[in-house]
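Worksheet: one structure, shown below.
Omission of a single protein chain aside, the complex is shown with its protein chains in their original locations.
Chain lettering (A, B and C) follows the sequence in which the chains are written, and residue indices restart at 1 in each chain.
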Amino acid sequence: MSELFSNFFSGSIPMEAYLGISLIMFFAGVYGFLTRKSLLMILISIELMLNAADINFVTFNRYLYPERLEGFYFTLFTIAIAACETAVAIAIIINIYRNLNSVEVGNLDQMKE
Amino acid sequence: MAEQIIFYVLAVIITVFSILAVTSKQIIRSATYLLFVLLGTAGLYLLLGFSYLFAVQIAVYAGGIMVIFIFAILLTNRPGENVKSELPIRRLVALVTSVAGLAFCGHIIYWNVKKVIQLPLMEELTPQKLGHIMMGTDKYQYLLPFEMISILLLACIVGAIMVARRR
Amino acid sequence: MQYTLLILVLPLLSFIVLGLVDSKWKPKVAGTIGTIVLGIITALSYYTAFEYFTLHKVAGVYEKVIVYDMEWLRFTDALHINLGILLDPISVMMLVVISTISFMVNIYSLSYMDGEKGFQRYYAFLSLFTFSMLGLVVATNIFQMYIFWELVGVSSFLLIGFYYTKPSAVAAAKKAFIVTRFADLFFLIGILILSFYTKTFDFTILTAEHTTVFAGTTGITFMGFSVLSWAMAGIFIGGAGKSAMFPLQIWLPDAMEGPTPVSALIHAATMVVAGVFLVARFFPVYYFQTPEVLHGIAYVGAFTALFAAVIACVQTDIKRVLAFSTISQIAFMMVALGVSGYEGHEGTGYMASMFHLFTHAMFKALLFLGAGSVIHAVHSNEIKDMGGLRKYLPITNWTFLIACLAIAGIPPFSGFFSKDEILSASYEFSPFIGGLMTFVAALTAFYMFRLYYSIFWGKDYTIKASSHGHDDHGAGHTPHESPFAMAFPLIFLAAVTCVAGFIPFGEFVSSTGADYHIHINLTVAIVSVVVASISILIATMMYRKQSTTPDKLAKIFSGLYKGASNRFYIDEVYMFITKNIVFNNISRPIAWFDRHVIDATMDGFANTTQWVSLRIKGFQSGQLQQYAYVFLFGTLLIAVLLFIF
Partner (left out) sequence: MDYSSFLQMREELSLIGVMIFLLIFDIFASKNLIKYFQPIAFVLFAVHIILNCVPRDAFEVAGGMFQYHPMQTYIKTILNVGTLIVLLQAHKFLNNEENKIKRGEFYFLIFSTLLGMYLMISSGNFLLFFIGLETASIPMAALVAFDKYKNNAAEAGAKYILSAVFASSISVFGISLIYGSTGTVYFSDLATLITGTPLQIMAFVFFAVGLFFKISLVPFHLWTPDVYEGAQTNITSYLSVISKGSAVFVLFTLLVKVFGNLIDQWQPILWGLAVISITIANIFAIRQKNLKRFLAFSSISQAGYIILAIISGTAIGMTSLVYYVLVYVFSNLAAFGVLSVIEERTGKVALDDYNGLYQTNPRLSFVMMLALFSLAGIPPFAGFFSKFFVFAAAIDQGFYVLVFIALLNTIISLYYYLLVIKAMFLTKSETPIELIKSDFPLKLSLVICTMGIMLIGLFSAIYNQIAVFGFGI
């Protein structure tokens, strides 16, 4: 902790601070996924989780391995993948809305046991 | 000093809005909070010196994904109707698990990453350089994934249209 | 002797052809083809036997001939699986037995199964079964044997469940399959352990007299027994499953729901003796390496023999009587193997076991086919629906009587000779086992004649209304003798039963391959014949009543006991002792135990699984978020556990 304060005044940001933000974002996403009732909100939670991984990549790249841009490009492609996945997921959710007239996840339990 | 202040402001924004985004009762608010989180993330990228990523984050997430989200929300949401919340006991269980996971992962990560405080020097990322890396076929160059992701995008478009279009 | 390959290839071809054409050919055509192929195989087997026993005797010992050997799967350099044909006295003998019985059953089925739906497929399955059984006995290595072993199980499953759609048949096929598979699990484990330590599957290496392959197992023990003992015990359990040894015998009586010719082929003569064959195949290993397991086999066999014989006394379904009798007789063979020594006169048990296998196959198939003929005539399996049939079914009557005399051990029929050898081997091992086996032999004579008299003598056959019988036959007709296609196998097998006892069996089959001269142990022989005769006498007195046309045999017996004492008085004492004491207090409780305790244990396993399944269904709630929660929890749990340990 004392490091954090001394760093604060010496004008540098430790890497753990970035990683901490991404972790909080990730587990906020996990919590959202487990508790939200609407399919769209679940999707929002997933965006948070993916975004957290992106921050990790960029942070590690910048702090630890600045000589190459692997984390940078990984993030770039992950953003694209997130877009793909959102598009298909939303298409499916809209389809569910048409069929069931609702986007509540609680309605999705016709199949069980 | 200015960097610190910006960082901690962004950190607070991201943390607070992340939590709000997954707890807010109204879906449209949730989406807005998510937008703030994404913009905050873009800010972090800028702070780390990746201005290109900043642009992509804003263009794709804020400009693309959020638009789809809001479109979908408006399509499926009946105004004035709040989303029901999960049973309190389940929320509690999920909360405990998430916090436990957070503590566990945080512990492992904090004690096992290299401690770096100062941002190391990095040569400037010119668009030419980025483009060269993107279009190259050697190690640490990314033409192959670029081509492949274009096929993924095409497949997703085809799939999404097939599912979403009417009869 | 390359032509022996044909013995395997022909039934396989027959199966493929008949299976493919299915209902495109007329039933008669398919049946004829199947039967002709079996005829060729039988001829080939006989020729193989002739050539083998005349040509391959080196220095007075029948050598093991590997006619054909192909490396099939190379697992590691040391361990590979071959496919081939191994000829030695017991496999040649089995070839003869299997092809003969199978041929007879094929002929018999032409008439018995006539008009059944799926006649062609029935013949296809018969060919498949014959193929797998033949492949089993000529296997050069334990792995090949295991494959054919399972294939035998599959084809038997197909045949049991073939055409009877009674609810009881539904369970029977499944039960037979699962029980034997359960036993095969131990077989497989035995194979894995054995091959792991010896690095070979090959029978010729494993059963060589002075082999060193077991050197690697010395000193390695598990729970007090050597690993080799565990392996060999596992292999025996596999054999016990197929051969219906206690407590795995539960499937065999139920399997009687299959068509009767199938019972004759599979559940009397061939498949059920596979376990005996297996133990015989491994006999040198059992004898030299794990004698304690061999003795265990003897005791298991003795107990099974007694157990099954006692139950057989109270069964009322004629096929079930025969089923329990089969269990009992196979147990005789197991006992003989278990008590056997190795060389010369010591090896009587081994020889006797194989001899009994041979003779039993013939007369038990005869009994089943006879029973089939009876069932064909009266359309019922129950004793109460029969009686006085001898005038309607003369051929069946006589052949059945011959078989009964054979199984009871009355000279000069074949069963006498083989059973006598078993008894004398048992007496040499321990008087207790010997005495026990003699008692079982007496019981055998009793329940077989109880069956015989109940079917062919006793009360007159009454023609019943349409309560029984198939629709296509119409009810209320007079029972009539079976057509020639069914009568011929009966006559043939009866003839074999009459003469087989005089085959100098020891000259062909013995534990070392060397000649062995059968000496009839007169004391044992006389005792067993006397005991069997007394049992038959008791059965005669109890069940021959209401007879109107006494025949020769009956005269001898009736003279004997009429002269001895007051007939009715003794009869009633006998009735009291047997009905009230033996039946009600011994046999019935044992039968009840068999049905309720042993069966229920098996069912219990199934029910427990069902119960657990019902308890945990909540996990599959259909709710996405619960799934995700389990997912996350699993992930974190794995991670945390990794750090704790």
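By our rule, a contact is a pair of C-beta atoms (placed from the backbone, for glycine too) under 8 Å apart; a residue touches a chain by one contact, two chains touch by 3 or more.
Since this is a predicted model, take the numbers as computed values, not measurements.
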Answer for the absent chain's shown contacts is A, B, C
Among listed residues C:Trp25, C:Trp72 or C:Tyr342, the absent chain is touched only by C:Trp72
The one residue from C:Lys57, C:Lys174 or C:His379 touching the chain left out of view is C:Lys174
Residues of subunit B touching the missing chain are 105, 108-109, 111-113, 135-145, 148-149, 151-152, 154-156, 158-163, 167
Logged for subunit C, residues touching the omitted partner chain are 22, 71-76, 81, 118, 121, 146-151, 153-154, 161, 165, 169-170, 173-174, 177-178, 181-182, 185, 188-189, 192, 196, 606, 609-610, 612-614, 616-617, 619-620, 622, 624, 626-628, 630-635, 638-639, 642-643, 645
Touch rule applied to subunit A and the missing chain gives residues 26, 29, 33, 39, 42-43, 46, 49-50, 52-53, 56-57, 59-61, 64-65, 70-71, 73-74, 77-78, 81, 84-85, 88-89, 91-93, 95-96, 99-100, 108, 110-113
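By our rule, only the chains that are shown with their structure count from here on.
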Of A-C and A-B, the pair with more C-beta contacts is A-B
So, in whole Å, the Cα centroid of subunit B is separated from that of subunit C by 71
Two or more other chains are touched by the subunit C residues 625, 629, 632
Residues of subunit A that touch two or more other chains sit at 30, 34-35, 106
Touching subunit B in the complex, subunit C uses residues 625, 629, 632-633, 636, 639-640, 643
Listed in rising order, subunit A residues that touch subunit B in their complex are 3, 7-8, 11-21, 23-25, 27-32, 34-38, 40-41, 43-45, 47-48, 51, 54-55, 58-59, 62-64, 66, 68-70, 72-73, 75-77, 79-88, 90-95, 97, 103-104, 106
Within their complex, subunit B touches subunit A through residues 1, 3-4, 7, 11, 14-15, 18-19, 21-23, 27, 30-31, 34, 37-38, 41, 44-45, 48-50, 53, 56-57, 60-61, 64-65, 68-69, 72-73, 75-76, 83-86, 90-91, 94-95, 97-99, 101-102, 105-106, 109-110, 113-122, 125, 130, 133-134, 140, 142, 145, 149, 152-153, 156-157, 159-161, 163-164
